[in-house]
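All protein chains but one are shown in place.
What follows is subunit A.
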Amino acid sequence: MTVSIVVVSHSAKIADGAVELAAQMAPDVVILPAGGTDDGRIGTSLEKVLAALEAASGQAAGAGAEGTVVLTDLGSAVMTAESALEFLENPEGVLLADAPLVEGLVAAAVAAQGGADVQAVRKAAEGVGIPAGQPAPAAGGTDHLESPTSAAPDFTGDFELVNQAGMHARPAAKVAGGLASLDAEVTINGVDGASMTGLMTLGAGKGTVLHVEAWGADAEKAVEYVGGLVEAGFGEP
């Protein structure tokens, strides 16, 4: 099983729609909406959030990555999500992500689909708020990594995009999702490789050469992973 995700929004429609969008990119991830109040108004509900968190941890129980990442929209959704953690018996595996709801959710869902752990899923969500060209903040306790901007990369590779559509959403999701689960900091043409939206901002079409630089224990694996996907055209024509 993968890390599960709960979406807390003031609007049931926003929560449902965001879940629908993310599920397209991450069919195996449990993503549950908690939008609106109990009686269908605009607002947030502790009961809805608690029910979603319990359902998420229940459905996601099993072997593999565990935990739940919570995405929220405006102010009081954050407060309701924080309050929900006070009511949980085991809040340890539940992390709140400080990220834009839609972009953060899609990035988190893709990372979860790729098998990333709960810290990496949150990091993927929070990474979307960072301007292109800067690496995402390291998840807690991984500051042993050299900063990609100051030290020479441990591994590099150059790969030419061969598929017709180039680096569009689905390939970006595959690249970012896989990299999020590796112990490596990766940049691709200067943007964070674990950030789906960062990769999409490259606007890289067919024939573009991707320069991959990687730091960390899984640096070699990371470069091979990107190379494999690019050379196979992401399984697309």
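What we mean here is this: contacts are C-beta pairs under 8 Å (C-beta built on N, C-alpha and C of every residue); 3 or more make two chains touch, one makes a residue touch a chain; residues count from 1.
What we mean here is this: contacts and distances are computed from a predicted model.
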From "Glycine reductase complex selenoprotein A", "Dihydroxyacetone kinase-like protein", "Sugar ABC transporter permease" or "MaoC family dehydratase", the hidden chain's UniProt protein name: "Dihydroxyacetone kinase-like protein"
Contact residue for the chain not shown (choose from A:M1, A:L46 or A:L229): A:L46
Where the unshown chain meets subunit A, residue by residue: 37-38, 41-48, 75-76, 79-80, 82-83, 86-87
